[in-house]
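For this depiction, one protein chain was excluded, whereas all remaining protein chains were kept in their positions.
So, chain A:
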C-alpha cells in the first residue's frame, strides 16, 4: 500500500512522526516535492479564490499526489492539540474542502481526527485511523506509535537546539548528521533575528522565498518559535489577560514576547500570508507593543506572487538597520 503525504501545512512539524508511523506498519510513504510553481498553479485553479495561499498550496500538493497514483492521501483533520484551544477552521474543515472540491476523491482520503492534549499527537493514532482501508494489527499499531513518538520527540529536541525544522527533521530521520549543518557554529554572528510565522509559511521555499536561508546568508542567527521550550511559551502566556484561540497563533504570540524579552534578539520579522485571519490579531498585537520593548518589528506579507526583489530589499534593509545601529554603539563605546 502506498500513502501520499502532501508537503504542505503542518507537514514539516509532523513529518518525522507520520513517516515513521506508516513505515513501521509496512506502508510505503510518498511525499510531494517542495512547492513549485506548477503545484501552486494546480492549487489555485482548484480552490475558491478567497482562501489563503497556504490552503491553495495544500490543495495543489494533494492533486499532485493523486496524479502520482498513490493508493491513499493522508489529510488529517486538526481540531485541537491543547485543551480549550482550536485550529483555524480551515484546518478543521480541510478534509471536507478536499472531498468536496474533487469528485471521487473521498474514498482515497485517510483523514484522522486529531484532538489531543498536547503537540504530541501520538494519542490520535491509537484508534484505527484507516477504517477498513488497511488491516491494522493492534500490537503492531502500538509499536509503530511508540517508534514514531520517539523519533518525533528527538526531532523536537534538535529543533530546540537551534536547527531549522528541515535540518532537525533530516537529523532525526537519520538522513543527515548534525555536522552536515554548519549554520549553528558560524564564527561571527552579530545579528540575531526572531523569525515569526507558521511552519507552512516559513519553511515553504515558495511561499516565504526561503527567507530563513536568506537571513543566514547575511550572517544572521535566526530563532523561530519551534526552537523554544514549552515553558517559554507558558511564561509569556501567563502574563496575558487573554490569549488567542488558535494553538499555533498562541505559540507565535508567546514566541514574539519571548523574543522581545530575549536580550540576544535584535529584532523581529513576522511572515504572514495575505488574508490570514488569526495573523491579523497576532501581527497587530506584536506590532503595537514593539515600541515598549524598543525592538524593530517588520511584517512581510506573502501571496501567490513570486517577486523576490521586494522581500530581498526589506530584509536587507532590516538587517542593515540593526548592523549599523550596533556598529554605532560599538564605536561610541
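By definition in this document, a contact is a pair of C-beta atoms (placed from the backbone, for glycine too) under 8 Å apart; a residue touches a chain by one contact, two chains touch by 3 or more; residues count from 1.
Everything below uses one rule, namely that contacts and distances are computed from a predicted model.
The subunit not displayed here is recorded in UniProt as "CoA-substrate-specific enzyme activase, putative", chosen from "NADH-quinone oxidoreductase subunit F", "CoA-substrate-specific enzyme activase, putative", "Lipoprotein" or "MucB/RseB-like sigma(E) regulatory protein".
Across the entire complex, the residue among A:177, A:239 or A:309 in touch with the chain not shown is A:309. The chain that is not drawn here is touched, among residues A:48, A:180, A:240 or A:288, by A:288.
Against the chain not shown here, chain A presents residues 33-34, 36-37, 205, 210, 213, 274, 284, 287-288, 290-291, 296-301, 303, 305, 308-310, 313-314, 316-318, 320-321, 324-325, 328.
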